[in-house]
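One protein chain is absent from this view; the other protein chains keep their places.
Read from first to last, the chains carry the letters A and B; within each, the first residue is number 1.
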Amino acid sequence: MKTMRMMAVAAAAFCAAGAVQAQEPLKIGMITTLSGPGGYLGQDIRDAFQLAIDMQGGKLGGVPVQVLVEDDGLKPGQGKQISEKFMKTDKVKLLTGIVFSNVALAVVPDVLEDGGIYVSPNAGPSNLAGKECHANYYVVSWQNDSLHESAGSNANNLGYKKAFILAPNYPAGKDALEGFKRAFKGEVIGEVFTKLDQNDFAAEIAQIRAAKPDFIFQFHPGGAGIAFLRQYQQAGLLDTVPMVVPSPSMDAVTLKAIGEAAVGVNVSAQWNNDLDNAANKAFVEAWKKKYNDRPITYYASQGYDTALAIGAALKGTGGKVDDAKAFRTAMLKADFASVRGNFKFGNNQHPVQDWYSMKVVKGDGGAPIIKTMGKISSNTGDFYAKDCKL
Amino acid sequence: MRKILFPILGLALLLAWPFVAEKIGSPALITLFTRMMILGLAASALNIALGFGGLVSLGHAAFYGIGAYAIGISTTHAISGEPFLGLVSGSNLLIVNVLVAVVVSGMAAAIIGALALRTSGIQFIMITLAFAQMVFFLFLALKAYGGDDGLTFRRRNALFDLNMRDDATFFYVTLGFLLVWLGICARVLHSRFGLLLGGIRQNERRMQAIGVNTFRLKWFAFIISGMGAGLAGALMANLGRFVSPDLMHWTTSGELLIMCVLGGSGTILGPVLGAFALIGLEATLNTWTEHWQAILGPLLVLMVLAFRGGLARIGGRKP
Partner (left out) sequence: MTLVLEQLLNGVQLGVMLFLLAAGLTLVFGIMGVINLAHGSLYMVGAYAAALAAKMTGSFLLAIPAGLAAAALTGMAVEYLVIRHLYARDHLDQVLATFGLILFFNQMIILLFGRQPIFVQIPPFLSGAIDLGLFPYPIYRLCIIAAGLLSAAALYFLIQRTRLGMLVRAGATHREMVQALGVDIRLLYTIVFGLGALLAGFAGLMAGPLLSVQVGMGEQILIMTFVVVVIGGLGSVAGAFWGALLVGLVDTSLRAFLPQIMRGFMAGSEADALASGISAMGVYLLMALVLLIKPKGLFPGHA
């Protein structure tokens, strides 16, 4: 009898402990870049991710969640250190947040090997999209090359024939030019690699003027892109030689920093704040309510979508992440209303989505805006999906 | 007494550390400490040139990175089975790879040192920085080995039959390397070579006058120092199973200098202490606030102003 009661007490205590544990929020680890010139990308991803949680009352898919955020400082080594701490000390199973491909390439394989799940809100390097694809690795944003392929298709649609292309001399830059050339049907009459930390482009602009192309394609994310565009416009070339860029070279933040000088630039992206769907309207409205006139970027939309995608998966598994297989089944359904409209996962668990052509025009209030002009392509997957055996 | 007491206490703490970390439920602290030891080794290597030879090098990240890349390149070639440059096949053995890393970074230090040592003072600081930047840009543009994305390999190099995947095991392996290195440092610095080096630091002209070939001695010090940095890079590559040009960024050279100064340049254990202090501080502040650099910056300034001669000399004799 005595033993029975003891067991009952123990069982009750155990149940109580279980109940307490169930109420404890699920921890999601976010490794992202907050310091340095690229810091605003991480900040937007983090804030939009949190915004999605706040909009669902501190939950994702009905499951209370808590986001642990740490700054990787754009250092792969530091990112690794953080992921290790998250997984081993904080027992986090689900990670997200990395902005830059070089950090992702260092961190993601380890996370996967240790049995974690990684959902990318931004970087989608080719190395992880093809043969090396993984059942517990999801990309909500895009595969890197798609950005540049969409720009190439955009140039085709715009009827341009002779291209002059520029990107920094590092793998992401070289991939950008490759991706662009893969989709572009015209002729490339000039190709220039700039320095990685360069921000004065006078020499390159003089070469462009001498080459007389139909248009230029350039990929310079962040500050270098701002500098390039300003100098290009000041040289008086933007009116005569139009510019086609992928989204990282012209987001709402860089646009705000450049101002009117950017009017006329052609952009391609998977999302824009004027896309006409209910999910997007709700997102844009909530963002404006919380952050007023802070520009709303692609990165923010990706962070928000990542949170929604995770939420849909959590709803499917009842908040459990220990069973990666069950999580995968739920995740791949992509049962959420993406702010970009059509969205599903391809066989390599990267997005299959629509790409839009956009242009920088003068807005009603005078400040320039990025306006959606039309669709470039529908339900587009990526180049590396065919090599993935998932 | 305290001269022996503190190092022994420190060693005891390190030996017990993996158990402590497991006990307090933060196994990630094991790799954090491994990182600290590796950077401590790198800082201590820099210290041979800096603290003992008086050669302020702002380019040691190059040797550190070259050591790391030696591991990365050798290991990926071992995995793919393709020989390097079509000549030498890669290896997956830690001892072999570490030797390669040390030799290659030593050769790099020999070349850079031979040129850089023609200058002195600030010019020396800047010319070492210039060479390091060249190496940095070289690896950044080297697409065959990943460029900016770096090289990832799945498994740490093998050492006997140890389970290198286990972080505690790798911790002890690193500790072993660190102790061996510090032992070598102590030996070298108390040898005739070390004494002559000290003489050069204090007054080069006098040493020249008594017939010492100061250039050659400084060159040797620089090479040994580069080899140590290469060793540290080799261990770091194994810890993370990853190398990237980020390792050779000039801020890495700067951080190594900071560790030396913080801990006390010109002492044997000081740089290791400095590495523990700096990395520990960074890791702690980062969990407190995302604006951790706003605290770390002034803290560094205050430390320079308050502690002359570094942590290792607090309470001890003045430098």
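Definition applied: a residue touches a chain if its C-beta (ideal position, glycine included) is under 8 Å from a C-beta of that chain, and two chains touch if they have at least 3 such contacts.
This structure is a prediction, so every number in the text was calculated from the model and none was measured.
Colleague: Tell me which of B:129, B:164, B:248 or B:277 is the one touching the absent chain.
Modeller: Answering carefully, the residue with contact to the hidden chain is B:129.
Colleague: Would you mind spotting which of A:25, A:64, A:186 or A:223 touches the chain that isn't drawn?
Modeller: Among A:25, A:64, A:186 or A:223, only A:223 touches the chain that is not shown.
Colleague: Among the options B:14, B:28, B:41 or B:56, which residue touches the chain absent from this view?
Modeller: B:56
Colleague: Residue by residue, what part of subunit A touches the chain that was omitted?
Modeller: Looking at subunit A, the ones touching the missing chain are residues 34-37, 39-40, 43, 169, 174, 191-200, 202-204, 206-207, 209-210, 222-224, 226-227, 230-231, 234-236, 253-254, 256-259, 261, 295.
Colleague: So which bits of subunit B touch the chain we can't see?
Modeller: Interface residues of subunit B facing the absent chain: 50, 56, 58, 115, 118-123, 125-127, 129-131, 133-134, 137-138, 140-141, 143, 250, 254, 257-258, 260-262, 265, 291, 293-294, 296-301, 304-305, 308.
Going forward, only the chains that are shown with their structure count from here on.
Colleague: Which whole number of Å gives the spacing of the CA centres of subunit A and subunit B?
Modeller: Whole-Å distance between the two chain centres: 35.
Colleague: In the complex formed with subunit A, which residues of subunit B make contact?
Modeller: 25-29, 31-32, 35, 137, 140-141, 143, 146-150, 152, 154, 236, 240-242, 244, 246-247, 283, 286-287, 290, 292-293
Colleague: Which of the residues in subunit A come into contact with subunit B in the complex?
Modeller: These residues of subunit A touch subunit B: 34-35, 69-71, 75-77, 80-81, 84-85, 87-89, 101-102, 105-106, 109-110, 113, 125, 127, 169-172, 174, 196.
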